[in-house]
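If you scroll down you'll find the structure; I have some questions about it.
Here the complex is missing a single protein chain, while all its other protein chains stay put.
As written, the chains take the letters A, B and C, and residue 1 is the first residue of each chain.
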Amino acid sequence: MNTETARQIRELRETVARLHAELTRYGLVAWTSGNVSARVPGQDLLVIKPSGVSYDDLTADTIVVCDLDGALVEGDFAPSSDTAAHAYVYRAMPEVGGVVHTHSSYATAWAACGEAIPCHITAQADEFGGEIPVGPFALIGGDDIGKGIVTTLAGHRSPAVLMRNHGVFTIGRDARAAVKAAVMCEDVARTAHLARVLGQPVPIAQADIDALYHRYQNVYGQQPTAPASS
Amino acid sequence: MNTETARQIRELRETVARLHAELTRYGLVAWTSGNVSARVPGQDLLVIKPSGVSYDDLTADTIVVCDLDGALVEGDFAPSSDTAAHAYVYRAMPEVGGVVHTHSSYATAWAACGEAIPCHITAQADEFGGEIPVGPFALIGGDDIGKGIVTTLAGHRSPAVLMRNHGVFTIGRDARAAVKAAVMCEDVARTAHLARVLGQPVPIAQADIDALYHRYQNVYGQQPTAPASS
Amino acid sequence: MNTETARQIRELRETVARLHAELTRYGLVAWTSGNVSARVPGQDLLVIKPSGVSYDDLTADTIVVCDLDGALVEGDFAPSSDTAAHAYVYRAMPEVGGVVHTHSSYATAWAACGEAIPCHITAQADEFGGEIPVGPFALIGGDDIGKGIVTTLAGHRSPAVLMRNHGVFTIGRDARAAVKAAVMCEDVARTAHLARVLGQPVPIAQADIDALYHRYQNVYGQQPTAPASS
Partner (left out) sequence: MNTETARQIRELRETVARLHAELTRYGLVAWTSGNVSARVPGQDLLVIKPSGVSYDDLTADTIVVCDLDGALVEGDFAPSSDTAAHAYVYRAMPEVGGVVHTHSSYATAWAACGEAIPCHITAQADEFGGEIPVGPFALIGGDDIGKGIVTTLAGHRSPAVLMRNHGVFTIGRDARAAVKAAVMCEDVARTAHLARVLGQPVPIAQADIDALYHRYQNVYGQQPTAPASS
């Protein structure tokens, strides 16, 4: 591993450690139940949360480095028990730079019912481009979860998938984008739940969903020539 | 721009930056999804949140200045993608000094169902003078959202409108009043949702709603001769 | 006013200012919507929150002193618009040393439906001795709210009453006890709401409610000879 790769890994470990604070800030996780990972660009490596370590104790030093088969390469802790699923996504989807997993309550309630989240609000059209789909039930320990994620996402614009009876996996061009998708997934899952319980949510026409999605993906936020948002 | 206007704009940028903390404090926003603006009194200008910038990073320097067509006049960032809607409101309603937009969960659930929030509690009669109305579905990008807000508010006492399938816009004599309306809108939306799910909310007679509204608008809070509340 | 009374008032203003932080900590209030008062022992006086002042800005100096007709006696701000209701309670119930008013969401949802909170959990039997009753609808501005509170509480063990379409009033031997009742009222209102929505709550036998109530009122907490809990 050369110096530049080492520096890159160091930075990613810091970023990934820090991004876990967004999971606790938005109440997406209980105890040690969610995790963030990032691909090391140009390397067959990822960095990920260690297994069963408290969010209070996460620092760059506790974040571990694994290869894309999920084997520990560097670090003092055992990697997250979800590492195999993250690794599968990185192997199958080269455009993905970050993966997040949570059991956030509202989204997991939809997952427990095996129901996709229907697209009834513009924020969901913006970020997810339509419904948030449900993937299959899969046991932890092999590639089944990873395959379920990748197969389900392949047919949708959504960067989030609800794994049945389990929870949420989100992807992004980097770890921050995947965390944003996890935050927004719970937000739209809650609003959609509240609307379902309240009355009759009004559908949005597909053409309007398409227009919202394309605009948001191309216009929202600061463009590359402006100072980067953080 | 003369010195007095420059000073005024500086103060408004500080105020508007700080007021966003009320949106996060009350859980009205996820990630970067809501925004506050203020009219620059006596000028065809407004100050508003930049697009896609984290609430943690908002300072007076990041808040941007736009004209009342929504074009950037001063600032280092692209303005909020909702700027056109804010600008339309300022053009059409000269008495409005502040506008707030959120996707707060309970209010947006009512918006997703296209249902006005019925007035079943005195706090709603006080602040909103009756139901909180629903405006039309409108795509972002032109004047449709702004027109929908203004047309809907014209027929109601309410300083808040639920834009269908979208979220909340509130107005006020200044930005702080519009933020208060956004906070209270989510509060009454939650209580009304919980009451609907629980049983049969008891209506309040129109004469009582009128009496509560008029009293609250004229008596509540500190009067001008007393030290100002903040 | 002699020195001892002045000292006592100073202490109560500090206590009452500080106790408002419990309302925000437990999410019982939005913006400036709830208030705490305390009787000045041995005097026909009370101390209470000023009207429309932010919880962030409450200090002993902002808390005002009123007589038991609700007229301002000392302080730089207009008293809470709910002062008449607090004052009525102190006039009618000499054993009461503290009063709290909130619009906390779950309790107010029961109030909006005009339904008493049934006693389905032991914590409610402990603290409230049975159901939490509903008082009449009453307009602000005279003695109607105060009368409604006192008349309703007269027939119940509960230190909390849900005023219909309005919110919660609680009483206690001092302001801290009234704040505790407000916190516990929202807690049991939430649990009772969740249970109602979930299925068929199991009633508790009246004899068991009685046993729980009597034990809690006489045994729970630190006895006078032990160091005082705070």
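Rule of thumb we're sticking to: contacts are C-beta pairs under 8 Å (C-beta built on N, C-alpha and C of every residue); 3 or more make two chains touch, one makes a residue touch a chain.
As the structure is a computational prediction, the values presented were derived from the model and not from experiment.
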item: Chains in view that touch the one left out, judged over the entire complex; value: A, C
item: Hidden partner interface residues of chain C, rising order; value: 26, 120-123, 180, 183-184, 186-187, 190-192, 194-195, 197-202, 204, 208, 211-212, 215, 219-223, 226-227, 229-230
item: Hidden partner chain, residues of chain A it touches; value: 30-33, 50-54, 57, 76-78, 81, 103, 105-106, 108-115, 137, 139-141, 164-167, 193, 196-197
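Just so it is clear, only the chains that are shown with their structure count from here on.
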item: Overall pattern in which the protein chains touch one another (line/ring/star/complete/other); value: line
item: Copies chain B and chain A - interface residue numbers shared by over half, same or different; value: different
item: Most central chain, Cα average position; value: B
item: Size of the rotation, in steps of 5 degrees, that lays the CA trace of chain B over chain C; value: 90
item: Chain A and chain C: spacing of chain centres that average the CA atoms, whole Å; value: 44
item: Centroid spacing, where centroids are CA-atom means, of chain A and chain B in whole angstrom; value: 31
item: Chain C residues counted as touching two or more neighbouring chains; value: none
